[in-house]
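Reviewing the structure listed below.
Here the complex is missing a single protein chain, while all its other protein chains stay put.
Chains here go by letter, A, B and C, matching the order in which they are written, and residues are numbered from 1 within each.
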Amino acid sequence: MTPTWAQLCYLAAAVCFILALKGLSSPKTARNGNLIGAIGAVLACVTVFFAVELEHELSILVAIAVGTVIGVVGARRVQMTQMPQLVALFNGVGGGAAALVALLELQEATSGAGDVPTFDLVATAFTILVGAVSFSGSMVTFAKLQELMTTRPVTFPGLPVAFALAALCGLGLSVLLVLDPVMWVGVVLGFAGLLLGVLLVLPVGGADVPIVISLLNAFTGLTVAAGGYVLGNTLLLVAGTLVGASGTFLTKMMASAMGRSLVNTLFGALKGGSTLGAGEASDRPVRSAGPADVAILLAYANRVIIVPGYGLAVAQAQHTLRELVDELMAKGITVDYAIHPVAGRMPGHMNVLLAEAQVPYEQLKEMGDINGEFKQADVVLVVGANDVVNPAAKTTPGAPIFGMPILNADEAKQVIFMKRSMRPGFAGIENELLFDPKTTLLFGDAKDTMSKLLSAVKSL
Amino acid sequence: MTPTWAQLCYLAAAVCFILALKGLSSPKTARNGNLIGAIGAVLACVTVFFAVELEHELSILVAIAVGTVIGVVGARRVQMTQMPQLVALFNGVGGGAAALVALLELQEATSGAGDVPTFDLVATAFTILVGAVSFSGSMVTFAKLQELMTTRPVTFPGLPVAFALAALCGLGLSVLLVLDPVMWVGVVLGFAGLLLGVLLVLPVGGADVPIVISLLNAFTGLTVAAGGYVLGNTLLLVAGTLVGASGTFLTKMMASAMGRSLVNTLFGALKGGSTLGAGEASDRPVRSAGPADVAILLAYANRVIIVPGYGLAVAQAQHTLRELVDELMAKGITVDYAIHPVAGRMPGHMNVLLAEAQVPYEQLKEMGDINGEFKQADVVLVVGANDVVNPAAKTTPGAPIFGMPILNADEAKQVIFMKRSMRPGFAGIENELLFDPKTTLLFGDAKDTMSKLLSAVKSL
Amino acid sequence: MSEPIVWLTIFVLSVFVGVEVISKVSSTLHTPLMSGANAIHGVILVGAILVTGFTDSTGALVVGLVAIVLATINMVGGFVVTDRMLQMFGGRKRQEPKA
Partner (left out) sequence: MSEPIVWLTIFVLSVFVGVEVISKVSSTLHTPLMSGANAIHGVILVGAILVTGFTDSTGALVVGLVAIVLATINMVGGFVVTDRMLQMFGGRKRQEPKA
């Protein structure tokens, strides 16, 4: 059916995708890798147009144009801090598209005369179910990250039962579809998948959301692979499997970078095992100070370590921070940035942010490299970070972040927190370090306070 | 034709081979990796017996038994220093087997009625030609390493022309075979391959032989893959391709570890570009000493570095060497072994050798780690090594080892060479360091002299 | 060789390629890698085009066009947003260290 040249083009596109993933996994080649992937995608799409006689060509082209515009505008407009939810959104629509394709293929197959091979039906059921899970799960993820809903785990008494029921239901419908391939079963299966996706992601705590995005991404990859099998298209099979496999592996790596197990991430809240903090401002006494006092503390230190976090990104205070650091270094103080791998809301968030402010690469120290040096630090300045320095990760079994490696800010002689309130961070638990006698709080939006701090240091 | 269960078994065997290669590339898992590979191979062989109705089962089993006995005995009996040539031999017979299989398949195909598909014929021609090249090339390699013939590049005036003619001949016969598949063309093609293999390897210098083994190994892998295509067997295709691809990559890595380019290795001698040393003992004056003098030198040093080389392996002096080092360390002297990646006759040769003598791992320093420390060394004791400390690699463009990274023994305060004569090392070129004023030679078989040195040190 | 086995073989090999090819990624690149992989599965667009181009029922056509729009968003948006992320990473190399 498909001419040989087209199959060769598909193979070339598949190779492009492999090279893209390879490129993306090393900093130097990442951008080119992404480009190669895009080239492969374009090649694939052009090929399909010339390889077979398509009807509705015009409508198809219009649909592609619409999708392109939405995609480009969305991707261009989004702010750095919102990229994770955008990725979730894109992933979700991909999963949705795969499910729709499988439904259409089912309709095609069932309207024909002959028997549909069993394997094809298994793959179809898989694509519909998992594609729908991926779609709705990603949408909930999006809502959480965009703070359209609470980022905290949502559980209710019947949740585990409801989840189990939905899962069973999905499984049963899949079996039914394989045994008796009729359209309505497929559609109901899709709805079951949507429900299942929602129930899967609801109980996931905000901090674990990126892991879930990555997992759903892998899911979508597998649905695309299954779709490829049904359509008899190797490109979809290879590309989908690539994403499925690398996505699963990546999910595992991300989870272990946050010190979480995958099972715990997904089912921790269901099992009811995690003890969650109050999520509200505590009214225990703390010591706070003004910019002028903090400026003096900084100016008379020999060694300062900056711990940037999510709040720095929100306040867009990175440029002012860099100026402050330059000022301090001009005074002969040794200053480094301690970068926690999951500070912020996506891996590498701080690197991106500080690179934008043109902080020299050498000043960014990875967690493993700097953790031994906190003992020698006179002052640690924690800017809009919280969970990544929360000792509960070491001391409180059952805390949602327990087991995550953290920056040893508590070992420094003085700790300064710049935040707006006593509210907890992403994980929603209190940070004992805030109440430590050696801690000083500098309240206010990070950008404002940072400017004040900067002028205070300058005027010293 | 092949039942589904058998195809699944083949796939499982292919997965075993992938895991084997993966395991073999990390020290901790290497042995298990090899085991998994062997399991895959057994699985594949058992499968073929039960999957199809074979004739001549008994003869086949006898042939397998004979091959097994030869293989096991050969592999068990061989000495460590002879392993490279054994690998060459095994590779060669594998290539030969692939060529024979392709010939038989050709006979089968041509004796049938129908037309043979063109791709099949291309693959057949490839297997016959390259399999034969691999066979004869490996045999010449074996002869070189076993010193059945000279290890130096063999060239004669007409060689480049002969090589080009043989290559053209092979190509022409392949085309002929594809156009007109008759048996005699296949046989002649095989002979052309044999000739080509000999001409390919003859001009390769001894030092480059391991690179050539690795290359021929990759060749054999590709012939097996092509054979798999002809036979319609995915396992052979996957396994052969795996070996072909990883072998090619490995060849590249090995070549760069020796500072050689692949093209130069193969065609350097053909192009006549390399200036080779005399290969004979020079009669320029050197300073030599007896064990007693050297013992004193060693005993009064603070820092000693040992450079082991091929001669240590030949003399089997590693145990005595370890005793000597233990003795020196008991005297409070800091002693390390500097391991050049291609010291000896195969990569990792020195590691194997010294591990056998139970030298603690921490005392083995890799070239990159120790090269900066030669300056501080009072004495460097070079035991049966030569090329790996030859400064010509840095100073003499055109020397066969030029560009290879070497151990900076010449930077030490004193250098002692333990060797039997003034004869050069593997690369066949003179070593200026032997004539350096700070060098002392301690002539004799490494094991003998080492014992004498040991007792001299003990009696101090 | 039977069709399903062929596909299984291709699947298994792709799994190995997928895992091995990214096994060395540093944690800094997790997000762009995820995003790039995400864009790659947008290639379901090819499937969406195929089913849409072969259908003759209007209902299916509409669903197919929706699938095409969604898949295109996934693919195009994915590559663009990945590029934007990586642009920031690379930034520090091309710009002056301290402007």
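By definition in this document, a contact is a pair of C-beta atoms (placed from the backbone, for glycine too) under 8 Å apart; a residue touches a chain by one contact, two chains touch by 3 or more.
Computed from a prediction, not measured in an experiment: that's the story for all the values here.
Of the chains you can see, which ones touch the chain that is left out?
The omitted chain makes contact with A, B, C across the full complex.
Touching the hidden chain in the complete assembly: which of B:Gln7, B:Ser136, B:Ser174 or B:Asn217 does that?
Answer from the full complex: B:Asn217 touches the omitted chain.
Among B:Gly170, B:Pro291, B:Gly311 or B:Pro341, which one is in touch with the chain left out?
From the options B:Gly170, B:Pro291, B:Gly311 or B:Pro341, the contact with the absent chain belongs to B:Pro341.
For the chain left off this view, which of B:Gly240, B:Gly309, B:Gly428 or B:Gly444 is in contact with it?
B:Gly240
Among B:Val178, B:Met254 or B:Leu324, single out the residue that touches the unshown chain.
Only one of B:Val178, B:Met254 or B:Leu324 touches the chain omitted from view, namely B:Met254.
Even though one chain is hidden, which residues of chain C still touch it in the full complex?
6, 9-10, 13-14, 16-17, 20-21, 24
On chain A, what residues meet the omitted chain?
Within chain A, the residues touching the omitted chain are 2, 4, 7-8, 11, 14-15, 18, 22, 232, 234, 238.
Need a quick check: the contact residues on chain B for the chain that isn't drawn.
For chain B, the residues touching the absent chain are 13, 17-18, 20-22, 24-27, 30-31, 33-35, 37-38, 40-41, 44-45, 47-49, 52-57, 59-60, 63-64, 66-68, 70-72, 74-76, 78, 80, 83-84, 86-87, 90-91, 93-94, 96-98, 100-101, 103-105, 107-108, 119, 210, 213-214, 217, 220-221, 223-225, 227-229, 231, 233-250, 253-254, 257, 326, 341, 346-349, 351-352, 355-356, 358-361.
Operating definition for what follows: only the chains that are shown with their structure count from here on.
Taking each chain's centre as the mean of its Cα atoms, which chain lies farthest from chain A?
B
What is the distance, in whole Å, between the centres of chain B and chain C, each centre taken as the mean of its C-alpha atoms?
Chain B and chain C have C-alpha centres separated by 42 Å.
Can you check how far apart chain A and chain B are, centre to centre, with Cα atoms defining each centre and the answer in Å?
The mean C-alpha positions of chain A and chain B differ by 47 Å.
Which positions in chain A touch two or more other chains at once?
Correct list: empty.
Mark out which residues of chain C touch at least two other chains, giving numbers and ranges.
In chain C, the residues touching two or more other chains are 16.
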